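Here's a slice of the assembly, chains where they normally sit.
Per-chain numbering from 1; labels A and B assigned in written order.
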């Protein structure tokens, strides 16, 4: 064996020789001596010996970073490629390279909740800036430091509405069918144990927006809150002013569910209705700098009116002063939170999606209002053009006649899932088939074309779809 | 060193032009009534402004990558860079959550294998990765316990037992699940008071939520007896995995009798804390709760090279408590945990617990040697332990906060303070396995020096920190005069 710098590798224990454990044999020895035990295992001697016979045989032995890098490289390559026209709650947008290069700087990446604010001004100021941006986008008074994702943010908004609307005793939430089906499921799964009931409101089959007649049936009833999606799951634009006014006229809070990107061009929830605006606004933050990444991590936006701030779940950062009068930032309103209020907290939520909020804040700083507007408008225009191209194909038509944002529903002259599968084999992810979510929407596909798509991409989709439908028709005939 | 707000760097008309399409096509088909009329209030900045601003901001943070960060119960261990780099490969980042499973076999394979490894290391029967943080993992656990009892028609069980030392999330979660909280006292050794437990269980007991080792930094010695008592009463046992790092690969919650466990992958499996998140609260279940797991879960068909993976949904998990996120929880966090788990391997996982415990007991011994008071002096430390500064407060009028702030000046992040609430002037100290003996020794030296400073002149501590970007911040004023956003930015263009 070659003599090396330092001591020779001990042949015996090698317990310290594991990745991410810095202990040398000398360290271990002197540490055990300081503690006064012979062996590391002695430190576990308070544990019942019956519990200490553990086999981890089915876990692989440790691999080097090189081996894992190769494995992950191969797996990532398997998942690569394809032209994506799926939206349905997660949207492909360009993320400036600077966003994640800055976000993953060790000082952001490996810091934690700013319990010692003086040592965490970076994270705290970022969140304060984020809160300011979110209130700007939504036109609301207050934003929290983020929740897990859009769907769970809706659930928290429902719980918050029940706390905040003291006039309502019914714990009844009107939940339009035009809200994302997964959001409706999550809200139900999280809230149902607290005796909250969700009443579904159908959509207008011609427009794809909330059916006013279905809503009117609840007029005069005790309604705690009405959920208003904008754009809705079908990409269609709801008549948010009328809906907000309806809610307020009926003693209900208005909970907006928005795509934050859309607020670069659509009326902000803070001004919905006759000026009162929505009471609570939630949304999926993903379009603001989070990669698609098979579903997460994303982040949930939650904003509200100032009067409801003490009912808000999640962390909030406030600006204050230090002993010398300098501005600084701290977590505030902590008495709402579980680590103080325990069973009386506004939520059990503890973490926010700090890293994603950092990314979003940098993303919004880089794009600015004009950049977001250009992204939104280009996505809208691309979807318009895609729809034109696709509906030029025999048998492909729009399902609803309403104005949409950057997503809409098309009906195909064939089983939608079968067509999508065929498209996927040709490298085109053509959208989401809605038959499994809505009985009445057989053979429909929800399609989306963001600013990332070129004219050539739109043509590719149209060409491949035409081809698949031709083949499919031929097969069906045969 | 402080840094202006990004809004203060803003100038009307300035932009980072490379970052968006050059123009906004007309959207005139959208009725004017639905369109925005007022300003958005975002900053207008050049790309360099933004890079410089956030680079400078980052430098204002303490972090694992720059400082020892012994924040108790938070497991601030080394975050290997490979975890982030490999989870950020374009093939993973660009995949849409609703893209077909055929175009996600790489990612699904990782998640499936992570489920398997976590199942084994916790001694459970199955794992669902979908919960997005510890608190959501807790919710999942209690919701499953509730659904289990209800599925058996055992509908009167609405009480959740929670030791008084528990994390605040435990009682908060029980309430979110529509349960009542029954608090169980702690005995003088830091263990659950068994007699009180026996008195508390009943036909209304849905289950118990336990952290083991507890937040007091000690392993629950009577855990098998506790399991017997709760199971005997018809309740189920929930394991709060916040402190799993202490026992990883050494002792398994499943073997202790737990029916469900959540894991904080951002603690034990080293995914980033990210200034407060994302977390990841994977849950493991025993046989009884297997059919209640939240979806989606990753399933595997076939074996070896022929194996294919798919999402299991309601059809596959008959009694599932359902979906808790729009898609697949914090999927990218799970990839990071997977990489970490593969880098550790089985032997590495065991070493995590061993060396986290070694570091903790060593640091405890060294502080004891220098006269600091331990909350549970007769117990082994788990991966963390508690110093109480009650004596310092009485004798010198310096608080745990004062010690904490002064530690910042010495270049150490403070431990968790004033938690658990049971211990006065509490310092909950968790060094983690990735810190070296020298760092621990330096921390001890700082603690001793600060105590000496307190003896000489307590104002040295009261004035701390003095070496940081700001001095002590007024948290009371912050809560009183709420300033939650920068006003001029929106005002300017409203």
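The working rule: a residue touches a chain if its C-beta (ideal position, glycine included) is under 8 Å from a C-beta of that chain, and two chains touch if they have at least 3 such contacts.
Since the model is a prediction, treat every value here as computed from it, not as a measurement.
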| item | value |
| --- | --- |
| Composition of the entire complex, counting every copy that the file contains | A x2, B x2 |
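Heads up, the rule we're going with is that only the chains that are shown with their structure count from here on.
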| item | value |
| --- | --- |
| Distance from subunit B to subunit A - Cα centre to Cα centre, in angstrom | 19 |
